[in-house]
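Missing here is one protein chain; the remaining ones are kept as they sit in the complex.
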Amino acid sequence: MYVKNAWYVAAWEHEIEDGKPYAMSILNEPIVLYRAGESRRIVALEDRCVHRLAPLSLGRCEGEKLRCMYHGLLFDADGKCVEIPGQDLIPAKARVRSYPVAPRAGWVWVWMGDPARADEALIPDALHIAEPDWIFGTGYMDYDAEARLIIDNLLDLSHIAFLHADSFGSPPDYAEQRPVQTALDRGFRLDRWITDVKGPTLNPTDDLIDQWVTYDFFVPGVLLMHSANFARGTAKACDFKKPDYTDALAGSLAYTSHAVTPMTTKTARYFYTWAPHKNHGTVESRDAAMQFQLMALTEDKWMIEGQQKIIDLEPDRPLMPISHDLTVTMYDRLVARMVKDDDDPTKRAA
Amino acid sequence: MYVKNAWYVAAWEHEIEDGKPYAMSILNEPIVLYRAGESRRIVALEDRCVHRLAPLSLGRCEGEKLRCMYHGLLFDADGKCVEIPGQDLIPAKARVRSYPVAPRAGWVWVWMGDPARADEALIPDALHIAEPDWIFGTGYMDYDAEARLIIDNLLDLSHIAFLHADSFGSPPDYAEQRPVQTALDRGFRLDRWITDVKGPTLNPTDDLIDQWVTYDFFVPGVLLMHSANFARGTAKACDFKKPDYTDALAGSLAYTSHAVTPMTTKTARYFYTWAPHKNHGTVESRDAAMQFQLMALTEDKWMIEGQQKIIDLEPDRPLMPISHDLTVTMYDRLVARMVKDDDDPTKRAA
Partner (left out) sequence: MYVKNAWYVAAWEHEIEDGKPYAMSILNEPIVLYRAGESRRIVALEDRCVHRLAPLSLGRCEGEKLRCMYHGLLFDADGKCVEIPGQDLIPAKARVRSYPVAPRAGWVWVWMGDPARADEALIPDALHIAEPDWIFGTGYMDYDAEARLIIDNLLDLSHIAFLHADSFGSPPDYAEQRPVQTALDRGFRLDRWITDVKGPTLNPTDDLIDQWVTYDFFVPGVLLMHSANFARGTAKACDFKKPDYTDALAGSLAYTSHAVTPMTTKTARYFYTWAPHKNHGTVESRDAAMQFQLMALTEDKWMIEGQQKIIDLEPDRPLMPISHDLTVTMYDRLVARMVKDDDDPTKRAA
């Protein structure tokens, strides 16, 4: 169950080169992205020619338009076929679906639902990877697993204490401390203080400190997180609320964003960043942290693809929710409500 | 939908070596080819032992016969089991299907329908690869795609102007010029003049010329083509009919044959040749042209396997025929008629 009326990350914006159609699929729909003409704005069309279902992503960019290089049909940026070689009349039905697109934060976002409801204000407010105050690293990873399993992983960070014991090396009681939850529009916020611990592997400390982690999680699978270490006692001093980031211990303030996109029923693409604040890191420390994060993501991938194989042996096996699943359950309910809304005929454009 | 009562190319004749059973599958049926005894005639049997369904192609040739090397059952060239180790009585039902076979033009043709209707006169009249007037090159390529998609490709050469823009480099108006169609028994002929153009990449010219391409296309997927360049004005001079090949410009007269065989539902084998006429080429020019053709076939394979993947995402998606699909439509109707005839009980042998 995935929400249709949502913005999905389709690619890194810098991956879409002039004159090179880019193939992706989202929710089992084949999509081609390309830069249109002089403006270089990114267009997203259905990656399936109306004629014989050939991939337009094997086609040729011609200014604002995209030509299928099988038999030469030409499509404009709205998906309308405007030329059929050897034929004067172009039937009205000769059009491929065109998707609302918006570049934001370095990502290309594609709206998979009713175009009339595509509202750019609904795009999660991620920091742009060109933001000068942060030193960004970016990457992506493909999974042979349902996107939902990766989203579950991100929703319940209690797994860090176990799955990432060798990489992030969080203190064992990480899983014991509950975050404060706040409902957001199309998502929620989780704030968490971990007090009186040594700094995590990424920012180790000799002394005990208070660690702050806050993240927003949005449908359809976007996580935006800030984390930092603070002097012991800070959590209490600010009443376990959000601290002043200028008080963060040297080298500890960092931002990371993640977006999970279902490609087909059992494949997904996972986009991620890592960025120390410019006052807390360098290109070198960013690269070291990216390596580190890659190690943790590989631990996730290994576990989640293993989970998928076990599920495939007996797909109807029920789960057994535990206390930490509260966020997963909250998220599932939110998605269920939104999927119902997707199907609501009164919400459809005329 | 494929015709059963038809000759399919199963292999290159020179691939069937003495004493080495050769495995192939056609229309999802496993087939073993082998050379029988002294005569060396090629036999085609069902590649599935009656006993425990082991492949006979892992068996041993014994004169005219083929022995299953799992438990030793021996089959004669008619598919009759003539020996069961450890057992005297051989049940009448102990036989595998035997297919009519005919070597022609260097290919091994197998009849997949009612043996009583197998008529060698129905084999398309391809030039033999040992024909002394032509300098033949041969090859084959396997596809992860339905044979029908490859046949569609061959039926509508308007794709050359687009898909092969980088290899064959046909003039852009190729797709604009319609061929003359003539119905044939179990197929049709397409004659096409392209006038006042420069020679194609394979036979480039400085001056404008007239280019002649003619091909016969036969069920179940066989294309036989001649092409040549002529002095500008030849098309008009011969009233856009077939020219006299002795007038062909130096180095331009060539022949090519193609046969597409459905192996399983989603795999196919594509057999092909290329041959300059002996007065128009050499072994070297033939090799260069074969390289060239391989490049074009790889462009086809890339597009068609891409098309198959897109189709598999949503198999029931309808096509939208265009003007150039006339030959495809004609062919589809012919096939539909022949498939109906396949199923006609009055046509069956007693």
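To keep things simple, chains are lettered A and B as they appear, and every chain counts its residues starting from 1.
Here is the rule we go by: a residue touches a chain if its C-beta (ideal position, glycine included) is under 8 Å from a C-beta of that chain, and two chains touch if they have at least 3 such contacts.
Please read these numbers as outputs of a predicted model, since none were measured by experiment.
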{"item": "Hidden partner chain, touching residue among B:37, B:55, B:103 or B:321", "value": "B:55"}
{"item": "Among B:44, B:84 or B:290, residue touching the chain not depicted", "value": "B:84"}
{"item": "For chain B, the residues touching the chain missing from this view", "value": "25, 28-30, 47-48, 50-55, 57-58, 67-73, 84-87, 91, 93-94, 264"}
{"item": "Chain A residues that touch the omitted chain in the full complex", "value": "149, 152, 156, 158-159, 161-163, 165, 175-176, 178, 302-303, 306-307, 309-311, 313-314, 317, 319-324"}
